[in-house]
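Here the complex is missing a single protein chain, while all its other protein chains stay put.
Now for subunit A:
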């Protein structure tokens, strides 16, 4: 008779040397893990709670402007530098890592500065346009201090040096400016769209649509096809131009006017519009009849929007004093950021590394937020990172659980925003009920409900 008794060999289960980690062993038999699902749910709940506990999105406020910050632009090939321009005619280049001013140009324009952009053509060049009917090009390398810092109490002698490299005068107040990707060409928006060569004092082309007398509020060059230009205007239009032919190629009339637009950095034909009707829309230019997605969440007009460099997320700032971060293709429940002192958000920007979000608001502050509210800013070691990823996976897996979903979804919203939200919903409900009643009392099949998506575009012209 052969007899064998279970024997664990210590060499397999004890560390070989002093200080080594103890070897672990696994048995995947589900009966070895009682309450595995219940315990995992508890871990997911803890993960959701920890995520909300660590959600401290506000990083810093960059001061310096006296009036509302309407335009911001991140410098190409730089992680830290961001230019911002305000209504009092002042331009500041911030270093968001060190949170100081790199360049400060007082009285860059008379009156408000409405647009600012960096020139990809020539390094350190900054273009600005304003309501004083001029476009100015600044060389920030010359304006920069030796140590890269501008003290707030710089003497008047310093400002005398702050001369623009070039000045272009137009006939109307400018609303927006954008630079061509690799040519010394830039475009401005006023009551007409003008394309300028940096070497010439007059515009090389004025593009207007024959039947339109609108003022264009914003324009952007397409990143993947530099000759294509898109603009939105006061006539509720969204127009696509080609600067090679100097014509408006397509013109779309929307139900409400859009305040800002942004091209997706990863998908060539996707455009994001920030609309006056509290929504954001992504359009695929190949199908302009309907938006690909409606993003509902703001309770007032959306003033600005910007894609993350990854193209999977975007940020928007609204008249309702909140900043919201959306996932592409997910039309509801955005991340919402707000503070007590932040007023109407006029400009928003993603940082180049997609980790931070900047917002410029009415009261003259530029604020830095984390793009993910519960991100840890300090150095994260490997085990910590693994734990974070595990927690994220758990939350994702259990998000349909009532309790966990509630914890991870709920946000504290300022009371005025909440009240407006309720009011808005009452109004929308009333409108829907009215529409349903009207349909009920008309002949059957006479009127059919229109999809929300199909109400956005009124007309397409080309």
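As a working rule, a residue touches a chain if its C-beta (ideal position, glycine included) is under 8 Å from a C-beta of that chain, and two chains touch if they have at least 3 such contacts; residues count from 1.
Heads up, the rule we're going with is that contacts and distances are computed from a predicted model.
Going by its UniProt record, the hidden chain of the complex is named "U three protein 7" among "Transporter", "U three protein 7", "Large ribosomal subunit protein uL10m" or "V-type proton ATPase subunit a". When you scan A:240, A:315 or A:373 for touch with the missing chain, the hit is A:240. For the chain missing from the display, the contacting residue among A:37, A:56, A:163 or A:438 is A:37, taking the whole complex into account. Only one of A:285, A:303, A:325 or A:368 touches the absent chain when the whole complex is considered: A:285. Contacts to the hidden chain, counted on subunit A, fall at residues 1-10, 12-15, 22, 24-39, 42-43, 46, 222, 224-225, 228, 240, 242, 249-250, 267-269, 284-287, 290, 292-293, 329, 429-430, 432-433, 436, 451, 453-454.
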